[in-house]
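Reviewing the structure listed below.
With one protein chain removed, the remaining protein chains of the complex are shown where they sit.
As written, the chain order gives the labels A, B and C, with residue 1 at the start of each chain.
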Amino acid sequence: MINKIVNSAAEAVADIHDGATVMISGFGEAGSPIELIHALIDQGAKNLIIVSNNTGSGYVGLAALIENRQVKKMICSFPKTTISVVFPELYRKGEIELELVPQGTLAERIRTGGAGIPAFYTPTSVNTPLAEGKETRVINGKTYVLEYAIKADFSLVKCKAADRYGNLIYNKTARNFGPLMCTAAKTTIVQAKKILELGEIDPECVVTPGIFVKRVVEITNPEDESKLVAENKRYLWK
Amino acid sequence: MINKIVNSAAEAVADIHDGATVMISGFGEAGSPIELIHALIDQGAKNLIIVSNNTGSGYVGLAALIENRQVKKMICSFPKTTISVVFPELYRKGEIELELVPQGTLAERIRTGGAGIPAFYTPTSVNTPLAEGKETRVINGKTYVLEYAIKADFSLVKCKAADRYGNLIYNKTARNFGPLMCTAAKTTIVQAKKILELGEIDPECVVTPGIFVKRVVEITNPEDESKLVAENKRYLWK
Amino acid sequence: MEIINKSVDWTTSQIAQKVALDIHDGAYVNLGIGMPELVADFIPEDREVIYHTENGLLGMGKIAEKGKEDLELVNAGKKCITAITGACYFHHADSFTMIRGGHIDICVLGALQVSEEGDLANWSTGEPETIPAVGGAMDLVAGVKTIFVITQHCTKAGEPKIVKQCSYPLTGKNVVTRIYTNLAIIDVIEKKLFVKELAPGITFDYLQSKTEAKLNVL
Partner (left out) sequence: MEIINKSVDWTTSQIAQKVALDIHDGAYVNLGIGMPELVADFIPEDREVIYHTENGLLGMGKIAEKGKEDLELVNAGKKCITAITGACYFHHADSFTMIRGGHIDICVLGALQVSEEGDLANWSTGEPETIPAVGGAMDLVAGVKTIFVITQHCTKAGEPKIVKQCSYPLTGKNVVTRIYTNLAIIDVIEKKLFVKELAPGITFDYLQSKTEAKLNVL
């Protein structure tokens, strides 16, 4: 029998190893799997390469993972927000690496990683510093840059609801990178606000087919990152 | 005001020009926009390059378009079925061109055509006759072939329901190439079984966002291709 | 020996059953058109296997009953089918993300020829008068982790199908994992063929006599 539901976030992230590449869904806090990230802090894996659009806010979630010195390198499009302090500080001190990728290129590199396409050409970033050192090619008179797929060992993704097959639906703009990251990791770990019975999700409306998902944990009332930041909270709830 | 609904299939396809590249959705008859194809036969545009997974059955739909000598070249993955007669006959006589593309490569070439990605590498067809003459590249020790995006002047697509913005939903496996073809044409023309009011389609369940669609015509009771074939019907209903 | 062999060949159903027993609980499986489709009937009841059909459905169920067909719910062979509870629909690019991206565990395919090194030819005889048609075969062998081939050991004319080099156009090179025939189950390991199981009464020597490629003992 197929049953991808696991009992706790701790169990879900237990096998993430030192040096792993881990994709983390979310655009800012929308779609960020904060309970899975906190479980990863508890678990303690080090030297991680994190692929995520941003670098977290305040001292919770992804920012707390970085503050806990578990992250060697960030691959992202926008590593700062008005309330991000942890990453900028470490970056200025040269204590964390950054690979800056245009947002659409980041999305496509993750998608192709999941789709068995190792590389593609794109017009984005041509003639800019972000294309420096990269191979270019002229196709039909226009210049494109060669970009390579990104794959991960693990993806941590937040969604609205899941069933035991791992079929997922998302909520509004919290969808963002989640469906792509599900496809691009060897092991995709999902936190869902609700577990549904098989068949409760309309087969026409499934966003992530279960084949891309390995584990699902139900987190009924996930923390709001911005609320925690506003309250000056720090994970581990210091 | 945005209103993409047009009154007839004839009006919808009126501007398809001689020599146009036209994508036609469908996997066999599932998802094939038979009324739009018949309108294109009535309209008479010639020397078309058709991108479609198959080449039609019997003497209706896509097969009838080919029989009417409007098609110069087919780009497809599977140009025959047990009941396809028109294409095989013309092909054996050398009177129609064929570009045979593996099904997944065809899908990805259409998707990238819509996504502004001009070319990509894929493992499919490496070391086979379908990769002959194509550029290859070794990436991380594995050989890949370079494939180019396909774009079209027009796409003809069948769906289950649409609204005036052009948002679409599909029915079961009739979805197939439709959502991809909608993105890859300058002008996407859709036949929908039903026109819905704005907001009747759940925003989380829209499969083709309206931005990719130019015209929608309501065809409440589309013909079943297999029924027509079984009855030995020929378009123009001879 | 010919006589003994004729009496104890595995039947097509028995071959399909052999394949089915090698499909693990929870596997995501794509079954090719024809003989591979039989495999689904023999999956042990305590195993939950999810079938993918490349035209956009994960969770394919049985063939639709007469009179209950939906022309918009078909499999890759364009037969009317059903969908299981927990199924989902998607477009072709997402479907081939599953295939090419290595997400499907097992694909069962028919064969015209399999070579000594695990090359597969199953899409064209290369004859000039045939209409070439490839469908998703090349994507499947390029992307799916485990490729099971199910086939008669020889052609109807008695020619070997397991050969030194495929004479027909290739579907993929070094892609076959295991071959199931009416005479034997043969593994492809590091570009060599190893006999894993013989049908009752079939000897290694007899099998080799029906096989152009060199066979090895595990």
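By our rule, a residue touches a chain if its C-beta (ideal position, glycine included) is under 8 Å from a C-beta of that chain, and two chains touch if they have at least 3 such contacts.
Keep in mind that this is a model prediction, so the values were computed, not measured.
Shown chains touched by the missing chain in the whole complex: A, B. From the set A:4, A:111, A:151 or A:214, the residue in touch with the chain omitted from the display is A:111, counting the whole complex. Although one chain is not shown, part of subunit A still touches it, namely residues 27-31, 77-81, 87-88, 91-92, 98, 100-108, 110-111, 122-130, 170-180, 207, 224, 226.
In the full complex, subunit B touches the hidden chain at residues 1-2, 111, 114-117, 163-165, 167, 183, 198-199, 201, 203-204, 206, 209-212.
In this text, only the chains that are shown with their structure count from here on.
Put simply, the C-alpha centre of subunit B and that of subunit C have 29 angstrom between them.
Chain geometry summary: the mean Cα position of subunit A and that of subunit B are 35 Å apart.
Residue numbers of subunit A whose C-beta contacts span two or more other chains: 115-117, 204.
Contact with two or more other chains is made by residues 83, 89-90, 93, 96, 99-100, 142-143 of subunit C.
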